[in-house]
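With one protein chain held back, the other chains of the complex are shown just where they sit.
Take a look at chain A:
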Amino acid sequence: MAVLQKKSMSFSLMGPLAASCLLLIALWAHEAVGLPITSHCKLDVSNFQRPYFTNRTFKLAEEASLADNNTDVRLIGDELFQGVNRQNRCYLMKQVLNFTLAEVLIPHSDRFQPYMQQVVPFLTKLSNQLSLCQIRGDGQHIQKNIQTLKETVKQLGESGEIKAIGELNLLFMHLRNYCV
């Protein structure tokens, strides 16, 4: 909000001040401490309009969910979003996506074929598109929620990883919901 005010001031011929503001903004951007200007937390809608990848992702989730007999525990659900405002939810999903790719999908890339080999590059692409996506404001809550998810997966061990694969459809839908 403060930056917006400064920006509007720059229009009122306050040259030097505007320049210093820009410098400040650039510095902030560089240090990636809360970026209120452009958040980069955006995915193009076309990513979700390709039936091939949508179907593959859902199929992979379906296959894995058949191997998940723990119906009580859910990774991507209300608890994950608790206390996280809407503008930070894309960032939250980015963190879940990156965790899922690195800690779950890549280590299990030989399983659930042929879906896995088609879905991993697709999700990797989404992850790359979100590489500049940063948190807005205080991210304590978000980190805590993500930590809980990670710990749940770790605690459940192998079946936690299967569970994460079984929730790829939820990951997909929430990326679409919060990042497009």
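Annotations
Everything that follows uses one rule, which is that a contact is a pair of C-beta atoms (placed from the backbone, for glycine too) under 8 Å apart; a residue touches a chain by one contact, two chains touch by 3 or more; residues count from 1.
Assume contacts and distances are computed from a predicted model.
The complex includes a chain that is not drawn, and of the options "3-methyl-2-oxobutanoate dehydrogenase (2-methylpropanoyl-transferring)", "Ribosomal RNA-processing protein 40", "Trafficking protein particle complex subunit" or "Interleukin-22 receptor subunit alpha-2" the UniProt name matching it is "Interleukin-22 receptor subunit alpha-2". From the options A:L101, A:V120, A:L156 or A:M173, the residue with contact to the unseen chain in the full assembly is A:M173. When the omitted chain is restored, the residue from A:G77, A:P114 or A:G137 that touches it is A:G77.
If you put the missing chain back, the residues of chain A touching it would be 48-49, 51-52, 54-55, 58, 62, 65-66, 68, 71-74, 77-78, 166, 169-170, 173.
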